[in-house]
Structure formats: structure tokens, C-alpha cells
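Here is the structure we will look at.
What follows is chain A.
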Amino acid sequence: MIPLEHVILLSAVLFGIGTVGVLIRRNLIAIFMSIELMLNAGNLAFVGFARQYAGDGAHAVVLFIVVLAAVEAAVGFAIVVAMFRNRGTVNADEVNLMKG
Partner candidate 1 sequence: MADSLHWIPLLPLLGALFCATVGRLLPKICSGVVAVLAVGFAAAVAFGSAWHVHEHGAIVSRMGDWIAVGPLKIGIDLAMDPLSAVMCAVVTGVGFLIHVYSLGYMAHDAGYRRYFAFLNLFTFNMLVLVLAKNLPLLFVGWEGVGLCSYLLIGFWFEDPAKASAGKKAFIVNRIGDAAFVMGMLLLFWTQVQATGVTGGSLDFSDLQEKRSLFETTSWGGWTVGTVAALLLFVGACGKSAQLPLYVWLPDAMAGPTPVSALIHAATMVTAGVYMIVRMNFLYTGAPAAMAVVAWVGASTALFAALIAITQTDIKKVLAYSTISQLGYMFLAVGVGAFSSGIFHLTTHAFFKGLLFLGAGSVIHAMSGEQDIRKMGGLYRMLPYTCCTFFVGAAAIAGFPLLSGFFSKDEILWAAWQSPRGGPALLVLGGLTAALTAFYMFRCAALAFLGASRASEEVRHHLHESPPSMVLPLLLLAVLSVVGGALGLPHALGATNFMGHFLEPVIVSPVEIPHPHTALAELGWMGAASAVALAGMGFALWLYPRKLALAESWAGSWRRLHALSSNKFYVDELYLLFVVLPLRAFSFVCWKIGDGLMIDGAGVHGIAGAVKGGGNATTSLQTGNVQHSAILLWAGGAVVLGAFLWLGGFA
Partner candidate 2 sequence: MLEFVDAHILTILILFPVVGAILVALVSSEDRDLLLKGTLGLTLAEFLISLHCVYRFDEGTAAVQFGERYRWIPEWGVTYCVGIDGISLWLVLLTTFLTPLVILSAWHAVEKRLKAYLLCFLLLESTMIGALVALDFVLFYLFWEAMLLPMFLLIGVWGGQRRIYAAVKFMLFTMVGSVLMLVAVLWLYFEHAKVHAPSTNLLDLYGMSIPFQAQCWLFGAFALAFAIKVPMFPLHTWLPDAHVEAPTGGSVILAAVLLKMGTYGFMRFAIPLFPEAAEYFAPALCALAVIGIVYGALVSFVQPDLKKMVAYSSVSHLGYVMLGLFAFGLCGAQGGLMQMLSHGLTTGALFLCVGMLYERRHTRLIEDYGGIATVMPHFAILFVIITLGSIGLPGLSGFVAEFLVLVGAFGMEDRRFAIIAGTGVILGAMYMLSMVQRVLYGPTANPKNQVLKDLSGREIAVLAPILVFILWMGIQPGTFLDRSAASIDHWVTERSDYRLEFRPVRTARGEADGEAAAGAEFCFTPLPLGENRVRVGEEGRQVALPPGPSPDGEGRRAGHDAH
């Protein structure tokens, strides 16, 4: 029987690693991958709790999250492609039009 707190712990760790990825990496693709990681950590937590309290509603939510991840990846890559074509780089630091 898998103890719930370990599942949650795993989810937290994965989420942390995903965040680190987002904050450290300079490459947009890497950032997207880290975001995927964070989303998966979320899914894991959902499923973990669902397993503990037999609430299968969570599975539907996980499904929706997967859809979200898909759409986000699509739009994200569109932006990356557009940016690559304009700026010739996918490096997050060069893109700072929003400077205050």
C-alpha cells in the first residue's frame, strides 16, 4: 500500500525541480520543459489524493490538465518560432522589451 505522504513528497520535489528549471535555464525550450514537469507534479498530487479518498473526480481534472499542457505547448512553440525568426535566438535574456 503506497503511503500518501510519500506521493505528495514526490510531487513536491518534482514541482521544486520544475521551478528551478524555469528560473535557471536561459533557453525557452528548457523553460517549457520545466513547466511541463511542474504540471506533471500537479497531476501526481491529484492522483495521489484521489487514490487516498477514492475521489475519481480528480482523474477528470488530470485529464483537463493534460489538455492544458498540450495547448500551452502548442502556443508556446508558436511564440518561440516567431521569436526565433525575428530575433534569431531563443535566449530569454535578449528579449526584454518590457523594460520599465
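Please note the rule applied: a contact is a pair of C-beta atoms (placed from the backbone, for glycine too) under 8 Å apart; a residue touches a chain by one contact, two chains touch by 3 or more; residues count from 1.
Basis for inclusion: all candidates are chains of the complex that A comes from, given by their letters.
Because the structure is a prediction, the values reported are computed rather than measured.
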In-complex contact partner of chain A, selected from candidates 1 or 2: 1
Of all residues in chain A, those that touch candidate 1 in their complex: 19, 22-23, 92-93, 95-100
